[in-house]
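Encoded as structure tokens, here's the structure I'll be asking about.
Only a single protein chain was left out; the remaining protein chains are all shown in position.
Every chain is named by a letter (A and B) in the order it is written, and numbering of its residues begins at 1.
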Amino acid sequence: MDARTEEFLAYVQGGGQVEAGDWMPDEYRSKLIKFIEMHGNSELMGVLPEREWILKAPTLQRKLALTAKVQDEVGHAQLIYRMAEDLGKSREAMLEDLITGKAKFHNVFHYPTKTWGDIGVIAWLVDAAAIISQKALLKCSYAPYARIMKKICWEESFHILHGRDVILAMMTGTDAQRELVQEALNRWWGPLLQFHGNPIAREEDPMFIWRIKSQGNEEARQQFLEGYVPQIWELGLSVPDPNLRRNDDGVWEYSEPDWAELKSVVTGHGPRSQDRLAFRKHFLDQEKWVRDAVLAA
Amino acid sequence: MKVFEVFRQEKKGQPFAHAGSVVAPDAAFAEAWAREQYGRRGESEALWLVPRDAVHEVSEWADEFDLKYRRVDGYSIKARLAEARERAGTAAP
Partner (left out) sequence: MNARAQQLLELADDELIVGWRDSEWTGIAPTLEEDVAFSSIAQNEIGHARALYELAAAELGTDADALAFDRAPDEYRCAPLVELHLMEWAHTIARRYLYEEADRVRIEALKSSDDAELAGLAAKIDREEVYHRMHAELWAARLHDEPRFRAAVEELWPYALGVVPAELREELARRVGLDVVEAKERGEHTPELAELWNEMTEVRRSVPGAEW
């Protein structure tokens, strides 16, 4: 590592902030773009599992709320992609890499949504898992990222409340509705535990080394369990892991997540990976004429 | 397509702060889109939309000579004030 890069590394590790026009080592720039892309891709792909249920929302209020929530995810994709664009990667290139599988998106968005129960579980728990990572990004060394995370975290706060409200309506409803929630939770638990990534020591995680991430994967997962398992249990729901428990020292123990499943899914072999990418590609291709012929200056 | 910087004012009387940017073919589309991205919840009192190339950044400064005489931290009156009070017999007991 050359002297200038070492100086930069010490700077960010000491809490220093970096702006778009500042000098940055190539490795920082490329790691940053990769991280940003995965985040933006995830917001954009996260739209698809929920979008189907906008159309099936059972009340006017839920339809409005779910449309607004999904709209926020699209808005977040816009904020995030704009950052990568300002770092030198075009939106077109990012969308191309997403479609071809060269760039990835988070595991949870590769799974099907089967019932309205999934909609509750996603907004309540999947969004909660995401917010933990997002709050940690408020301390990102890349200042534009830290800034947009304020808007993103503020908007996500209604998502969690909406999610909880959807769940509570079902949990105080009929047996059939309660069953929808438990069944959805049973299916989502595995992907949720995998969501924050394998427990690589943060000192070995390049994203942490450059202070793009400010917390380790296991730290995030523990925060999720600490915050949300009590919420799950207090509703009389069960978590499908007989080994899940909180130790006296406050550390949560759980069955080893299926890391092979995680790897397989994020490399495009999830149950809905390919058809969702195909769906996205269909509309990107179909509307290319709008971008090219009409919106070009 | 052009980048338009978005500045937003949260409440009347507050400064306009940079909030992000939208990519649009012209100012009219930029307005239609920025309205929703930065105001769909009624969270903004007002927005300024500025084409990126109209923003002229200034971030280099000469820092050669002592400029503290222009700032509060360039003045330390404690010792002199104590002496003046002594002289006037108004120092605290």
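Just so it is clear, contacts are C-beta pairs under 8 Å (C-beta built on N, C-alpha and C of every residue); 3 or more make two chains touch, one makes a residue touch a chain.
Quick caveat, the model's predicted, so the values are computed rather than measured.
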item	value
Touched by the hidden chain, restricted to displayed chains	A, B
Listed residues A:8, A:116 or A:224, member touching the removed chain	A:116
Selected from A:47, A:193 or A:266 as touching the chain missing from the view	A:47
Interface residues of chain A (partner: the chain not displayed)	44, 47-48, 51, 53-60, 62-64, 67-68, 70-71, 73-75, 77-78, 81, 91, 115-116, 166, 169-170, 172-174, 176-177, 279-280, 283, 286-287, 289-291, 293-295
Hidden partner interface residues of chain B, rising order	22-25, 28-29, 32-33, 35-37, 40
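Throughout what follows, only the chains that are shown with their structure count from here on.
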item	value
Inter-centroid spacing, chain B versus chain A (mean Cα positions, whole Å)	33
Residues of chain A touching chain B in the complex	21, 71, 75, 78-79, 82, 85, 91, 148, 151, 294-297
In the complex with chain A, residue positions of chain B that touch it	1-2, 19-26, 29, 37, 40, 57, 59
